[in-house]
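What follows is a short report on a single structure.
One protein chain omitted, others in place.
Letters A and B mark the chains as written, and numbering starts fresh at 1 in each.
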Amino acid sequence: MTSIVWQRRRAAVSSTWREFTRNRGGLVGLVVLGVVVVLALLAPLVTDATGLDVTKAAGDRWQPPSGEYWFGTDHTGRSVLLLTWWGSRISLLIGLTATVLSVAIGTLVGVTAAHFGGWASAGLMWVTNFFLVLPSLVLAIALSTVLPRGIGTIVLAIGVTSWASSARLVRAQTLSVEARPFIERAKVLGGGHAHVIGRHVLPAVLPLVFVNTTLTVANAIVAEATLSFLGLGDPSMVSWGSMLRAANLHGAVSQRAWWFLLPPGLGVVVIVLAFTLVGRALETVLNPRLRGDR
Amino acid sequence: MSPLLELRGLGVRYRTDRGEVTAVRDVDLVLEAGETLGLAGESGCGKSTLAMSVLRLLPKSARVDGEVLLDGEDVVTMGWGRLRAVRWARASVVFQGAMHALNPVRRVGEQIAEPIRLHGGTARVADLLDQVELPAAKARSYPHELSGGQKQRIMIAMALACDPKLVIADEPTTALDVIVQAQVLGVLSRLVAEQGIGLVMISHDLSVLASTCDRLAVMRHGRIVEQGPARSVIAAPTHPHTQALAAAFPVVGDPAFRQVEPDEVRESTPLLRAEGLRVDYRGRGGVVSAVKGVDLEIGSGEIVALVGESGSGKTTTARALLGLRPPTAGRVLFEGADLPTSSKGLREYRRQVQLVLQDPTSALNPRHTVYESVAEGLRIHRVPGDEAALVADALAKAELRPPEEFFPVLPHELSGGQRQRVVIAGALALGPRLLVADEPVASLDASVRGEILALLLRLRRELGLAALIITHDLGLAWSIADRVAVMHEGVLVEQGTVEQVLLDPSHEYTRRLLAAVPSTTP
Partner (left out) sequence: MLRHVAGKLGGAVAGVAAVVVLGFFLFRMIPGDPTVTMTRGRQVDEAQIAELRALHGYDRPIVEQFGKYVGGLLRGDMGTSLFYRRTVAELIGERVGPTLLLVGTSTLIAVTLGLWLGIRGAWRRDSLFDRTSTGVALLGWAMPAFWLGMLLSMVTGDLFPSGGMRFSSTPPGFWPQALDVAHHMVLPSLTLIAVVYAQYQLVMRSSLLEEMNADYLTTARAKGLRDDQVRRRHAVPNALLPTVTLVFLHIGLVVTGAITVETVYSWPGLGLLTYEALAGPDLPLLQGTFVVLAGSVIVMNVLADLLYQVLDPRVRAS
């Protein structure tokens, strides 16, 4: 029997994939993401991390792009190409882990608030709405000021402040699934909470969570860059945000050092755009309501 | 002089992802001024597409062939400006489901006045409201503040706003209760007759059409299979599909539609009993009693119909009997013992009493195969034995044969009737003694209703399965129930054997209900 089930699932996945590949934007986004991830993973193998050390910088300060330094050098004479390359690792790492944290909290809160009614659920919804409205960056700033600097702090600060929209989304979806008669049928058959959530709610909610995850990564990466730009990042690590911070503090604008400004910013834009395109494409595939026929 | 409406070789195709789908093919139809025509058919037969094509309201993906002549003028080739001038002024539409057909954020008075202002003329909203028997003050209401019947009257007033010569009514009373339906149909027929308007009325319900229209046309698979004077089409249908449709709407009191032999009602021991059952809801405006003290008994192997209009509390009663909603007062006894309140006890109880829901499409998880859906109960209760064999057995009992072929099928690949059989099979898998069926055929096409009802009767005969059937349809009760209980505003106003209650009603409400049922025999 299970083989039939698996065949069904495989067929479902492959039809989703076919549907997805029809969306050109999503496909482009996916390819870009693939390339960026591979490059980020390869960085320690292909390049030499000692070039990131200020004391061992080989080049002159503010050197425009040349054959030797493709992207020029920064205010300490380090290669901007190398910095950008290594910076992608931190952006991706923090973006992904913070998203996992945020979506996990959001899903848990959303399903719980929708499935079990009563006071506890009302309380959870109040907290969710509170966090939804609260300017998340302001809270994240406060959190990362108080906690010791480091990757963990940034992940925590982003994750803890950005889960509310996932929670709201998951709650709405759970409510709409639970309003369907097949849930009542499952209850009449004798199914308890675990059965209803495990067999009916989660399978229906997870595709949406997946889409939401992709879109949340984009937010998390921008949030990471912003926090680092404000000087709340890990001072020992190079990230795109910290590069832009340096550019701002050391007058890259007045120096007209476009080569120091463009690569990290474009890095953020490209990754965020790629995640967004993939997310939107997935959304149209997995959420048939958006597939209008007119 | 050209007829009011003439369709010549009309065909409509939709472009979809899976190629072209033909919705209407080669339809010829003539309607003279002041004539009323009923268009009958099951869902998906193309009757709504046909209606929409008259004013060219089809979605962009539609391709239209043939001619739609309105007063001799072809709508299909009309320019946009001319088309806009013709819309609503020459012909207007009473849409299906007034809930969605009215703009939720604008007052209904404005919405009635809008076409008048557009086509020139003085807004006479109060007058129009008066015609549909609504007070003029209702013009200031928003749609959500009105009842279903009132909204449908608003739609009728709106349709008459520009004095059209033709009105198309698309399932105008589908979601309404019988008594309200009778009132709305009365208003519509009166106005159409008074003002000499031509009417095309679309419905799946032959009895509704028979009571309002002179002529009938029956559609199937996009074609008109039979047409003629309403009386003769219903009395002597020639096409088998028309016969099936006619048979699906039992006439209360007609022995030909009674499927239960009187002697089939044996003495039975009480199975499920409600005593002084009361259920309160805590709403915004305080406590509302949905069920106000109900005494009801279902014997083993007995089929009881609980009849009432929407909001009468019949569904809440069913939920309380199933233990899905704790009663505020009173008790429910199964085989003489109080219903358990612990979740473990309730789980055991579920093996005895099962539910069949109204809409099988939403009662099945669209991601689960037939096998998974039927096995769901078995898995929850960890029923010992060969799961596949038990599932096959349940499917066979629900007349899905050969059962193995249905195992890997997903619900959307089944017809409505088959889906309802899967739901029933899922209930049967647990070997229950009683089925509670909430409007078990209301969302099914007319031609398969009979089959599902026959299945319930056969299950009773062969397995001794008792059933409580919740329905708004008196004809349904007449056709398969042993006893009837009539519910109104949370109270059982009358109960007894089918013959007693439906042929010789003692309560005034039952009489009103019976009088409102549209009948195919005028």
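By our rule, a contact is a pair of C-beta atoms (placed from the backbone, for glycine too) under 8 Å apart; a residue touches a chain by one contact, two chains touch by 3 or more.
Just so it is clear, the structure is predicted and the values come from calculations on it, not from any experiment.
In the complete complex, the residue from A:Ile90, A:Ala225, A:Val238 or A:Val278 that touches the missing chain is A:Ala225.
When the omitted chain is restored, the residue from A:Thr214, A:Ser242 or A:Thr276 that touches it is A:Thr276.
For subunit B, the residues touching the absent chain in the complete assembly are 52, 55, 57, 84-89, 92-93, 95, 97, 100-106, 114-115, 118-119, 142, 144-145, 158, 284.
As for the chain not pictured, it touches subunit A at residues 126, 130, 132-139, 141-143, 145-148, 218, 222, 225-226, 229-232, 241, 244, 247-248, 252-253, 256, 258, 261-262, 264-265, 268-269, 272-273, 276-277, 289-290, 292, 294.
Simple rule for what comes next: only the chains that are shown with their structure count from here on.
Spacing of subunit A relative to subunit B, judged by their CA centroids, is 47 angstrom.
Contact residues of subunit A toward subunit B in the complex are 1, 4-5, 7-8, 180-182, 184-192, 195, 199-200, 203-204, 293-294. Considering their complex, residues 16, 59-61, 322, 324, 343, 346-347, 350-351, 354-355, 357-359, 362-365, 367, 369, 371-372, 376-377, 380-381, 387-388, 407-408, 410, 423, 426-427, 430 of subunit B touch subunit A.
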